[in-house]
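Here the complex is missing one protein chain, while the rest keep their positions.
Chain naming follows the written order as A and B, and within any one chain the residues start at number 1.
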Amino acid sequence: MLPSDERKREIAARARERGIILNEDHWKLIAISYKYYEQHHTICTLRNLIKLSGLEKKQIYKLFPGNPIGEISQITGLPMPKEC
Amino acid sequence: MPEASQKYTFCRTLLNGPSPSHVRELGNSRYPLAMYEQGLAAGESAYDHGGYINIPELPSGVGVRNSCRPEIIEESAYLRILQPAGGWLSAGTLEKLAACAETYGKSLIHFTSGGTIEIYTTREQMVPAVRELNAAGLDVGSTGNDLRCLTACCGPARCDAALIDAPALATYLGQRFIDEQQYPGYPQKVKSGVSGCPNDCTRAMMQKDHSFIGVYRDLPQINSEALLAWQEAGGDLKGLLASCPTEALVWTGSTLAVDPQKCWHCMVCINLCPAIRPGRERGVAWVAGGKYGHRGPQGPMVGYVLVPFIPIKDNDYTTIGDLFGAFLELWADNAQKKERVGDFISRVGPLWVIKELGLNAVPQILISPGRNGF
Partner (left out) sequence: MNTPDLPAGIMPDYRREIPAGLLARQGSWIWHEILQPGVIRHLAADGSTLLTVRILLPPNGLLSAATLRRLAGWIREYALTGRRTSRQGFEFVGVKPEKLEKLLAELEAAGFPAGGTGKSLHQVKCCTSFVHCQNAAVDAPSIAKVITDFFYRDFLQQELPAPLKISIGGCPNQCGGGVEADIGILGWYESVPEVDEERFLAANIDIGLLVSWCPTGAILTRQVKDGMVVSIDADRCVRCTSCVQVAPEGISLKKRSYVDIAVGGHGGNSYSGPEMAAVVFTRIPARPLEYKAIIDRIEAIINYWRRSGKPGERLAGFIERTGWSSFLEAIGAGGVEEPGDKPSLQTNFRRDLHFRY
């Protein structure tokens, strides 16, 4: 279920609306998130994102400021994380 | 009292009675009292589940409640402020909090049961509010799947029972792990607390995923002269002897002694008699897994002792910080999504955790050896 080119354009547009211009690292994280969801039927935690991407936590927070998992879900349409 | 609260039947009733009223405080702020009245009248909260907030500058310390009554308030956002350890709040800090709540919030402050401070505000006001808090030496954090605010008892600045400097240890850990408090990245929240002695006034062993509790390893120290003075002033020696849960206090007819085989190093005699003071060989017991909530397979539970005694020398907390950090990594790597520390340890077993951390399992952590061979 990795995004098609058309989906990618949608994703990029939604990211732009949220003030994020997607670069290679963003796409890497998005791809990991999709793949993880496909395999586990639950969205990837930040912890797993760090492990699977090899990026550091703060780098991920720079790429998707504020709430990386939430932003990835907002942009890609994956289920939103729930906090309490 | 502003008239607003007078027109609400339920809220008005809560203004009565001799004890201080939260409705009076709400009424003296810009809190939308209609929301509370609505909840009381309907018997269910007027706030709603969900609500997504993303403040790029603030990965943690911010939250939002959805509203079931958008005509009263569309949503209610809040900032969660890290409390200085031990609950200490000077006049200056209280005034700064008040100013911040007046300027950027609803003129309301909330001391949460978890030990933090909340200001109800709006999304737009959050960043300027936090800049002002920063200027006052305060900061936000402690929301989401992060290391929650480290709490402590009042410590030796005020307490005679404090075996260790609990707020100092909490502050050390808080400073060292500030990124974990401000950038959520764990499978679930993890709360931590430090208590200065086994009296555990903050109930850290029960409420917090991690607690470090001040303990002593040698025996309570008895000052015979002071004991005599205490008795002469009406101290109840018989009651004191009877109070010891392990019958470790031995009275020879002229002197009092502690049986080293029996004493289990609690605080009962120390709490009762000024002539008995805690031992001098001090450190912390590390307890992990406490929680109040009914979520997760275990429900509410008291934590497990992982290490009964970690010595503290010269206020050096590095070893404790190293262990704390190592545990958090181990838990984060192995816990299931949303699995609190208590459920995690119950699932994998305390011995597995101790082994993975490269620690020795000392006999004191067991009540008895295992009762089955699996």
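A few remarks follow.
Note that a residue touches a chain if its C-beta (ideal position, glycine included) is under 8 Å from a C-beta of that chain, and two chains touch if they have at least 3 such contacts.
What you see is a predicted model, and the numbers here were worked out from it, not measured in a lab.
Touching the chain that is not shown, out of B:Cys154, B:Ile222, B:Leu237 or B:Ala326: B:Cys154 (per the contact rule at the top).
In the full complex, chain A touches the hidden chain at residues 19-21, 40-43, 62, 65, 77-82, 84.
Criterion: only the chains that are shown with their structure count from here on.
Chain centres here are Cα means. That of chain A falls 34 Å from that of chain B. Those residues of chain B that touch chain A in the complex are listed here as 50, 52-59, 63, 143-145, 179, 183-187, 332-333, 337. Within the complex formed with chain B, the residues of chain A that make contact are 19, 42, 45-47, 50, 57-58, 61, 65-67, 70-71, 74, 80, 82-83.
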